[in-house]
Every structure is written in structure tokens, then in C-alpha cells.
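This is the structure I have questions about; it appears just below.
For this view, one protein chain was removed and the others were kept in their places.
Order as written gives the chain letters A and B; numbering starts at 1 within each chain.
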Amino acid sequence: MLLFALRRLLLAIPLLIGITFVSFIVIHLAPGEPIPGAEEDISRQLPKEVVEKIRELYGLDKPLYVQYWNWLSRVARLDFGKSFQPDGRPVLTKISERLPVTLFLNVVELIIIVALAVPIGVLSATRQYSMFDKVTTLFVFVGFATPDFWLALLLMILFGVQLGWLPISGLRSLNWEYLSFWKQQWDFLSHLVLPIAVATFGGLAGLSRYMRQSMLETVRQDYVQTARAKGLSEQAVIAKHALRNALLPVVTVLGLSLPGLIGGSVIIESIFAIPGMGQLMVQGVFARDYPLIMGNLVIVATLTLFANLFADIVYGLVDPRIRLGGRRRRR
Amino acid sequence: MAIATARGEVRVFWRTFSRNQLAVSGGAVVAILVLIALLAPALAPWNPNRPDTKKVLAPPSRSHWFGTDQLGRDVLSRVLYGARVSLAVGFVSVGIATLIGILLGAAAGYNGGAADAIIMRLVDLMLVFPRFFLLLAVLAFLQPSIWTIMAVIGLTGWMGVARLVRAEFLSLREREFVIWSESIGASAFRVVFRHILPNAIAPVLVAMTLGIPAAILTESGLSFLGLGVQPPYATWGNILNDGKDSIEIAWWMTLYPGLAILITVLSYNLLGEGIRDALDPRLRQSRVGRVIRLGR
Partner (left out) sequence: MRGRARLLLVMVAGATALFAGCGRDTSSLVEETASGQVTPAYGDTFVEATIGDISGLIPNLTSDGASHEVGNMIYDGLVKADKDLNYVSAMAESWQFSADCLELTWRLRRDVKWHDGRPFTADDVMFTYQVMINPKTPTAYKEDFLAVKHAEVLDPYTFRVTYAKPLAKAIQSWSMWILPKHLLERYVADGKLKESPENSRPVGTGAYRFQEWKSGEKVVLVSNNDYYEGRPYLGRIVYRVIPNQGTIFLELKAKGVDLASLTAIQYARQTEYPAFRKAYRKHRYPSSAYTYFGFNLKDPRFADRRVRQAFAHAINKQELIEGVLMGLAREATGPIRPGTWAYTDKVARYDYNPEKAKALLAQVGWKDNGDGILRDKDGKPFSFTIRTNQGNEERKKVAEIIQQRLGAIGVQTEIQVIEWASFIKEFIKKKRFEAIVLGWGVGTDPDQYGVWHSSQQGPDQLNTVGYANLEVDRLLEDGRASCHQQERVKYYHRFQEVLAEDQPLVFLYFRDALPVVSSRVYGIHPAPSGIFYNFDHWYVPKQLQRYTSG
């Protein structure tokens, strides 16, 4: 097991470099350059000399492989450089400002989805084709099929404008600093209700169906039939034997979705004015902010590779079949 | 012998599938939608692309069942023509993705070794890339049009199919009939196409049916961000985009295309799930279980 992990770790490094190299090429293939001053009005363009100075400053006049090498050598020292956008702040600072918000939102959303999807999946499976199964299937699918921006707009109008129960956008009210501690927390939470509701509604489908699927397969297994034959109550059969095994693939899927936690939904963040990672990346792409884009990609890639490795290890530890024998040839 | 088995399989499939009411209704709706999309030019009462500035944002009426949009064009006609685009984008992009996925997955699963490693690393690479960014870069590079959108969604969505196919190939490769074929000297090509692929088809089919709604949602998301099909052509996503700023006075521009997306995606998903449930032998009632249950 240890050998396995080490080998994967070592493989990860060249893979990471490869990913960054390809990304670098792709980004620079896209036309456009990080010259500010455009926006809607061409009359605010920077004069030619200034533009050329900026190109020089950002190293855009050098050949691609030189630019890549410069970037790579700095990243090796953990220097992600400064943003090419007019505010010129360090990339790591900009990312670290936005990351907590996105992480928090995604984690809360994940917890809610798991808390709802697992019971729904299990109950759907044990009562396959029943009314409950049909209704929840429909509900969950409707959630998946609803375009999230559509739902966001409808909810905002209903709860935010018409009923005025919930705030429409942002993370905090204007007078947040003047509120008491408990009021502050309440205010923050009320800002989160709509975005999380929209995200959860759409996300329930995937996991609950997967859970249902996994449960259905597990319940058909021989050992479950054996447990039933032994006379155990249906409840015990499900809860003690089937569930634990049915959860395994679900845990793997959850593990694989870990890297997704640091990516924010562009559409949701834009509509709800949440200063998160999604917005940061989108603005970065539109502004051709290469250091920011690359910095973000590196972090995401690293996390993904680690998460994959982690999931594989956990699965290996938990599933004895994998642990005990890599090669199962039935000859 | 093989034919008899095949027919038997189809019958079993059909029996399980038709018991699932949701899946059947999903399938029926999909069929209707495809029909509507094909017949759109005949069904649409107005020219969907012709502005008429005297009728901007008119509410639903007898002559305009779904009202008009911000340039006075009939929304019903635009939704009908939009069905063509949305469904076409769905089919073609998923077709592309599936094709690439099958090719790469088969290559990885069958050959193993270096080919497998390279292809799997490619999959990792594609998965790590934030999809939106990739879409933007490619769309910016190529001229934006319906073809590039299809190509781009297809090119960024093959990973799931590839993994599936690879997994199937890996497991099927060890099965007796493959080894038997190889031992009598059948070429790799023949083995893949005659023996392995037909067995791997089932999950791929499911992935396709489930991929179409995902592609439709992606297209509508892209249109919503303003990166979709060029004006004046209608897609459900860009009708939503056009209508989002006037929701309270032009609810028809938001309601109808949104519902269209919802119903389409829903039906495809139900259909896909139904197919998956019916195809998966592991899910069918095992004979042993039935005996025990009857015995209780």
C-alpha cells in the first residue's frame, strides 16, 4: 500500500508539470491580450507606448517557452506572481481572499446534499417502484433538469423582491458592522439561503440516484439474501449489512468531488453577487490574466491529483478485495 | 444460437423497461420532442428571426401564444426552432463525445500498458481543466457558431464515456470468449467489434442518453453567459438570456423556454435511467431471491 502511494505521488509531479504546460499553451492560444483600458469604450485605450511597456513588463514579447520557463521556475519557489489585471495584486492574495467563501458555500452544500441524498437513495432503493420512489425520482430529476440560473432568478424575485423575506445578493448587509454578533451570523446565513437552495436543488439528483443504484446492487448480493434467510429483521439487514457496503462507492464519488469544492459556479456567483472563485476565474479569463489563471489551475490540479490518490487509498483500505490482491485473474 | 439469445435479451429488456412508467413516459415525450423539432418549419406560425419593433414584449395573445420578445419576434416560433438547435446540439455533441470516448476507451482498455497510461493521464488532464475556461478559450479561438459549440461541448465531454468503455474492456477482456477468439487467431479488430463492443454498448447507450440533457443544459448555460449561438438564431438558452432582464414584465420569455429545457432534460433522464435499470443484469430479480421470497 505504501509503495502504491509513493509511486503515485512520484508520478503526480511530472503529470502536474505536463498539465501546467498544456494549460499554458492553450491559454496563450486564445486570442486577446491582458491589456487594460478596453471595456466598452475604445476611447479609453492606453497610448501605444504604454501598451508596449506593459507587454514588456509582463514578458509577453518573449517566446512562449521562455515565458513558461520563467513562470515555472517562480512557481517552484511558490511565487505565483502578480495579477495582470490593473490592480496588480499578488495572485495568491487574490485567491486566498476568494477561496474561503467558495469553500464554505461548497462544503455546506455538500453536507446538505449528502444528508438528504443518502436517505432518499436508500429509501428509494428499498421501496423500488413504490409511490415514494416514483415521486422522489421525479422531484430529484426535476431538480437536475432545472437550469440553475432560471431557478435563481425566479427565487430571487419571489423571496427577495416580492416577499422581501430574504436578501437578494451579496454576503452581508450594509450595516453588518453595526449588528450584534448573533445578528451578524443570522444575517450572513440569510444571505446564503438562496444560493445554497439553488445549488442543492440541482445537485441532489446525482448523488441520490447513485446511492439508490448502489443500494439496489448491494441488496441483490448473496450475502444480503443470506442475512435475510438467517431471519434477521429487514431493518437490521439494511442498516447493518447492506448500507455499509452500499455507501462505499458513494464515498468514492464524494472523494472525487473534493477538488470541485474550490471551484465556484460562475453563474450562481454572478447572479447572487458572491465574491467567490468562480467570478475570479471568469474575470481572469476575460481579462487574459495569465498568472491568475495559471495559479488557479495549479492549485486545482494539485488538489485533484491528491484527492484522486486519497480516494484510491481509502477505497483500497476499506475494500479488502483490492487490498489483498492486485491481480485477480480467474483462470 | 447468438440470434436467439439476442432476441431473448431484447425481450427481457423490454419487459423490465415497460414496467417503469416514468421511463416510458420519458421516452414518449422525447419522441414527441424530436417530431416537433423536425416539423418546426411547418408548425411555427411566424418567422422566428424577423424583428417587428412595433410589438416589443407583447404578452401572450391569440396571435402570439407565447408572446413576443424584446425585438417583437414570436416566442412560440422561436421556441420551436430553438428545439431544433437544442436537440441538434445535444445529439451531435454527445455523438462526438461518445465517438471519441469509445475510441480512446477501447484503445486504453484493450491494449493496456503504455497506451492505457497515456490515455488515462489525458483523461486526468481534461478533468482537471475548468470546463468553462476551456470552452471560452476554444470559442474565442474558433469563430463562434453552432458547429463550434457542438464541437467544443463534444471535445470536453468524452471523459466519462472513455472511462466506462475502458472499464468494460478491461473486464471483458478476461472473459472466456475473448480468449478463445484470440487463441484461434482472430484479429484484434474483429475481437473488438464482434465480441467486446456489443457487450460494452449498454452502459455507453445509457451514458449517451444521459449526456444529451447535460449537453443541452451546458448549451443553455453558455447562451445565458452570452457565448452561445450567434444572433438572430434562437436557442432555448438564448431566449432565456434575452428575457432575464425583463422577467417581471415579460414572464413568458422566461417561463416557456425554461419549461422546455426542463421537460426535455427530465424526459431524457427518465428514459436513460429506465434503460439503465432494464439493461443492467445485476439489477434484475435474481432467481434465487425469488425462490426465497416465495418461500417465506
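As a convention for this text, contacts are C-beta pairs under 8 Å (C-beta built on N, C-alpha and C of every residue); 3 or more make two chains touch, one makes a residue touch a chain.
The shown structure was predicted, so the numbers you read here are calculated from the model rather than taken from an experiment.
Checked against the full complex, the one of A:Ala12, A:Met156, A:Val219 or A:Ala311 touching the unshown chain is A:Met156.
Counting the whole complex, the residues of chain A in touch with the unshown chain are 30-33, 36-51, 53-54, 85-89, 94, 97-98, 153, 156-158, 160-164, 167-171, 174-175, 178, 270-273, 275, 279-280, 286-288. Within the entire complex, the positions of chain B that touch the omitted partner chain are 50-51, 53-54, 56-57, 70-72, 136, 139-140, 143-144, 226-227, 230-232, 242, 244-249, 251, 255, 259.
Operating definition for what follows: only the chains that are shown with their structure count from here on.
Remark: chain A residues 15, 18-19, 22-23, 26-27, 29-32, 129, 134, 137-138, 141-142, 144-147, 149-150, 153-154, 157, 205, 209, 216-217, 220, 222, 225, 228-229, 259, 263, 266-267, 281-282, 285-286, 293, 296-297, 300-301, 304-305, 308, 329-330 touch chain B in the complex. Chain B contributes residues 19-22, 121, 124-125, 127-130, 132-134, 136-138, 140-141, 174, 213, 217, 220-221, 224-225, 237, 240, 244, 247-248, 254, 258, 261-266, 269-270, 273, 282-283, 286, 288-289, 292 to its touches with chain A in the complex.
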